[in-house]
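Only a single protein chain was left out; the remaining protein chains are all shown in position.
Chain IDs A, B and C follow the sequence of writing; residue 1 opens each chain.
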Amino acid sequence: HEKAIAAGQANPPYCVRNVEQHAFGRREIEIAEQEMPGIMALRARAKDDKPLKDAKIVGCTHINAQTAVLIETLAALGATVRWAACNIYSTQNEVAAALAHAGFAIFAWRGESEEAFWWCIDQCCTPSNTWQPNMILDDGGDATHLMLKKHAAAFKQIKGIVEESVTGVHRLYQLSKAGKLCVPAMNVNDSVTKTKFDNLYSCRESIIDALKRSTDIMFGGKQAVVCGYGEVGKGCCQALKALGTVVYVTEIDPICALQAAMDGFRVVKLNEVIRQVDIVITATGNKGVVTREHMERMKNGCVVCNMGHSNTEIDVHALRTPDLLWERVRSQVDHIIWPNDKRIVLLAEGRLANLCCSSLPSFVVSVTAATQALALIELYNAPQHRYKADVYLLPKKMDEYVASLHLPTFDAHLTELTDEQAKYLGLNKVGPFKPNYYRY
Amino acid sequence: HEKAIAAGQANPPYCVRNVEQHAFGRREIEIAEQEMPGIMALRARAKDDKPLKDAKIVGCTHINAQTAVLIETLAALGATVRWAACNIYSTQNEVAAALAHAGFAIFAWRGESEEAFWWCIDQCCTPSNTWQPNMILDDGGDATHLMLKKHAAAFKQIKGIVEESVTGVHRLYQLSKAGKLCVPAMNVNDSVTKTKFDNLYSCRESIIDALKRSTDIMFGGKQAVVCGYGEVGKGCCQALKALGTVVYVTEIDPICALQAAMDGFRVVKLNEVIRQVDIVITATGNKGVVTREHMERMKNGCVVCNMGHSNTEIDVHALRTPDLLWERVRSQVDHIIWPNDKRIVLLAEGRLANLCCSSLPSFVVSVTAATQALALIELYNAPQHRYKADVYLLPKKMDEYVASLHLPTFDAHLTELTDEQAKYLGLNKVGPFKPNYYRY
Amino acid sequence: HEKAIAAGQANPPYCVRNVEQHAFGRREIEIAEQEMPGIMALRARAKDDKPLKDAKIVGCTHINAQTAVLIETLAALGATVRWAACNIYSTQNEVAAALAHAGFAIFAWRGESEEAFWWCIDQCCTPSNTWQPNMILDDGGDATHLMLKKHAAAFKQIKGIVEESVTGVHRLYQLSKAGKLCVPAMNVNDSVTKTKFDNLYSCRESIIDALKRSTDIMFGGKQAVVCGYGEVGKGCCQALKALGTVVYVTEIDPICALQAAMDGFRVVKLNEVIRQVDIVITATGNKGVVTREHMERMKNGCVVCNMGHSNTEIDVHALRTPDLLWERVRSQVDHIIWPNDKRIVLLAEGRLANLCCSSLPSFVVSVTAATQALALIELYNAPQHRYKADVYLLPKKMDEYVASLHLPTFDAHLTELTDEQAKYLGLNKVGPFKPNYYRY
Partner (left out) sequence: HEKAIAAGQANPPYCVRNVEQHAFGRREIEIAEQEMPGIMALRARAKDDKPLKDAKIVGCTHINAQTAVLIETLAALGATVRWAACNIYSTQNEVAAALAHAGFAIFAWRGESEEAFWWCIDQCCTPSNTWQPNMILDDGGDATHLMLKKHAAAFKQIKGIVEESVTGVHRLYQLSKAGKLCVPAMNVNDSVTKTKFDNLYSCRESIIDALKRSTDIMFGGKQAVVCGYGEVGKGCCQALKALGTVVYVTEIDPICALQAAMDGFRVVKLNEVIRQVDIVITATGNKGVVTREHMERMKNGCVVCNMGHSNTEIDVHALRTPDLLWERVRSQVDHIIWPNDKRIVLLAEGRLANLCCSSLPSFVVSVTAATQALALIELYNAPQHRYKADVYLLPKKMDEYVASLHLPTFDAHLTELTDEQAKYLGLNKVGPFKPNYYRY
């Protein structure tokens, strides 16, 4: 494929590692469908209405079985899509193959070069006779960025952007502040069903999974420090504590720090514990949280990994010095070896630990996917003046709708307000049930 | 005292059960001071500034050792106060005595009649030559209500209302919607440090304490249902589960219901489990959640209690029928006895279980008290046009300040952002650290 | 009563604080009966058989509502009893009154002097025309000791001793080793249903209850050290951790220490953490675990309490020096005040924290009581040569029977082995189900 690009094939219908792997990818997609009841319910309910009829969606997200279920749902609701990866490592090649084989315009493979990465996105954004994109579904803001920079005219035709990630949302708010955002955007990263389910509940499980698969480490009796006690950090801490790990927390925000204390974690500065811990996890969304200096003081065998979006939380760059030896011991696991033979175990070269080592739990992705689909529907169908060129949160009622799509999975039975109770609380019987500032 | 009122003593300087109990109350206050480091720190830092100089505060809250620490802090910061109880059962008489003895205008005793309750509040609100109130600190909205209704002119002189409770806040928003709120009000009930600390962390402990003290019930192996999975419900569920109780949850809001499921609780309708549970807890802030019909089907010995603000969550009224026998077995514990000898065990006659059976954890009250004090300071000192006649949330920076006042208690060490990091995140190094919509 | 003793009334039928309180005590007993389903089931099943017909039991245990249920069960099964307290502080006077009023020979009141303590026991042990004891139910070994020392001849008539406590069992093994034990004894302290339920599950709840009632301390965010990670220590640690406390453990046994580590607790020497902890709990059954030296270094406000049997775990004696001021702040709570105003908060003067502050959970006591009753029945009815003058553990089958008596309370449904499975496992279908060395 990289050759194919080099070969300059002008307008390939798709570009994946090996389309012949499609059967295996299709099986993965079918497995995913079983664990994504919400998005499947939405597909079933809305496929006659076709609320995305004539939508032309540029997608730029991780590409895996669960994304495939989203893509095929968008198609079932009437949309046409072109899709690229938002990360050069996270594509499941077989799934990309299955989608390509099913006729979708997919441009992605695991281990893309930087150049190929942008080329892929461009294949989705570039307008043509047959392709005038009118929606963007982004994870990280790269598609939005490229479109804005390179295809400014076409960008103006976009009816709405749906953005899933912290970084992407951050970039949108900056664009908006700078007055450069000329279309409405929806921040689904901060919808309740996203922050609580993807960040908290999902990471509670994936931190365990990522560490186990890569290092087979036993958690009982170990000591760990988690940097950042936001949603992701809370999930990591809860899981590790439950499996018998002694957990320390670092924080910059006094409120989160106090929460950590009340939840039974000692709040420390990284330096206070760095010599004694067996595991270091970053979950801040910040940069330079774990520095070379910290790593100098870690003990032999210390495992270091990152659960945040970007790969600068751990200053991996600073480990690329001649005195240190890098040894790849398994896929996604490097030993960094000091002259005195001390090793630290680095996962995924400081990139997102969980995406590299396993797929996300389908159920959480189902929640996220349903949220994304609903946000696309809302922006695509909203009357012209409901949304201006600004960044919006998902309306609470839609958040609640996403949640209710998923209750049957757990055989969870909702109570209904009586008329009298609704009146007493001043609520509509079908919601929304909480004020906007409610924190859950 | 009821007699004193009857005697019509026009302007008593205070009215408590027995001022002679002051020494014992003072000891309780001193114990409380030790567990309220935040408010004590604030007292120490601000007592020279006197930011509440000339403030004349009407207070209407539960009256206990912790409130006394708040009151004496407000005084130390320059304020004069007059104070009544917001609940006829919750006053600690010795504490009221200690405050009265120290010269504060306190009007409260445990077991006030309805009439006495309003008389007490009125003693605080009524303006006079020597008393022109300019601030209200309310818990439930009764002082605000009485002032608005009975002393409308004086009410206009108020610079700000600080309200702590769900109910009171609800009433403020209704006043505001109805255009009747003519002064700025601050909703501290929904500040992070209040909702997370008072509701979640405090109730996690007080539900256990309340049930133990009143019934000595063993939690291991029991089955309980918690109605409402908001902050209070979450705290109750977490504690009970940790002590080996099987917990079921009822909810009307699909998001909270999904959280309950992900946290490992079965979400049911009350009817599905009412026959089998040993404990029923309401924490909805709603009315008529547990009805006579439910109670008919409870098993012998079932314990029923309420953690919500009002006493209508459990329809206690419906139990006052001739076929049922009420037997008081301990203070705050009634057995309701059916003709067939079935007993249900009702705590606090359906009123707030934890306030009746024990005092609140001083630490949480410290957080709340510091929040209230800061809100009073903010409203009292704000430039004239910062706040209009509306309901406001506490500015995030103050929330963070309250939290930071309490970190030393836990020997918790905050990390500071580097300049580079602050820039990367687009934050001021001293906060606020999160967007307004952040949920913690 | 002390006066009564002084008055030298020769053979009082009972001696309690105030028999007029009997009605209140009876109510407590009735409440306890509801939470003691196992012993009540046993009473119902065996009351026609009267397996304790003509048994004459000397009892020496804590005297509370739950003991009363045991005593009345023994009577229902045919026994006559005389009963004294095994602890000078733990008697519930009203309960003793109710028993006395019902015709039982009870000798106990809260706050007995040392002298009165032994006088009471002697009232039960001394043989007479109408009283030739043939069984002992002991908790701590004091009745056994006194009988052996003072009534050696009568002691030889005893058919069996049932002993509940660590200390008492220890004394029995020593007697046995020294060849002085001339009757069979059953160590019910180490039966599974005792060690796991009374020590582990009960203390998991009572440590919380004891600390709350006495100090109203909030557990979230606090630091505690638990000395001893046996059954009691495990229960304390689990409960505190669940409520958000950071817990450290000290141990002398490497196996228990390793368990603590795997359960997520840092294993330290007391000195390493003594300056920083808010709570110190002893649960070792050892002496001199917390010394004056440790207490010198505790921080202001540190709460110190003991969950072990004896009052020498904390060296309270060493605090009785002229430089320290003792201030009683509540019943069972002392502040020990240093010259520099540092206070430590000592519960129950170093005696059993949970017995002083609340009653034991009836359910656990039900398990213990049923075990004691079955052990008495076994020893009383055993063919002459089954038991020699030695110390025995409860036969596993009886342990299992005790457990099965309690399953209905939890609506727990046992699976039955199929014939084929029983054969495969080499087990009898009705048990015992485990080898003797099984640890649960």
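The rule we apply is simple: a contact is a pair of C-beta atoms (placed from the backbone, for glycine too) under 8 Å apart; a residue touches a chain by one contact, two chains touch by 3 or more.
The shown structure was predicted, so the numbers you read here are calculated from the model rather than taken from an experiment.
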item: Which displayed chains the hidden chain touches across the whole complex; value: A, B, C
item: Sole residue of B:179, B:264, B:322 or B:383 that reaches the chain not shown, by the stated touch rule; value: B:264
item: Touch criterion as defined above, residue of A:76, A:102 or A:243 at the omitted chain; value: A:243
item: Among C:104, C:201, C:219 or C:387, the residue in touch with the chain that has been omitted; value: C:201
item: Interface residues of chain C (partner: the chain not displayed); value: 170, 174, 190, 192-193, 195-197, 201, 250-262, 266-270, 272, 285-289, 393, 399-401, 403-404, 406-407, 410-418, 420-421, 424-426, 431, 433-440
item: Chain not shown, touching residues in chain B; value: 220-221, 241, 243-246, 258, 261-266
item: Sites on chain A contacted by the missing partner chain, in the whole complex; value: 27, 31, 34-35, 201-202, 204-205, 208-209, 212-213, 216-223, 239, 242-244, 276, 300-301, 329, 358-359, 361-364, 409-412
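Convention: only the chains that are shown with their structure count from here on.
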item: Type of chain A:chain B copy interface by residue overlap (half), same or different; value: same
item: Fitted rotation between chain A and its twin chain C in degrees, CA, nearest 5; value: 180
item: Chain centre separation in whole Å, for chain B relative to chain A (CA means); value: 39
item: Chain A-chain C separation of Cα centroids, rounded to whole Å; value: 55
item: Residue numbers of chain B (touch at least two other chains); value: 201, 410-412
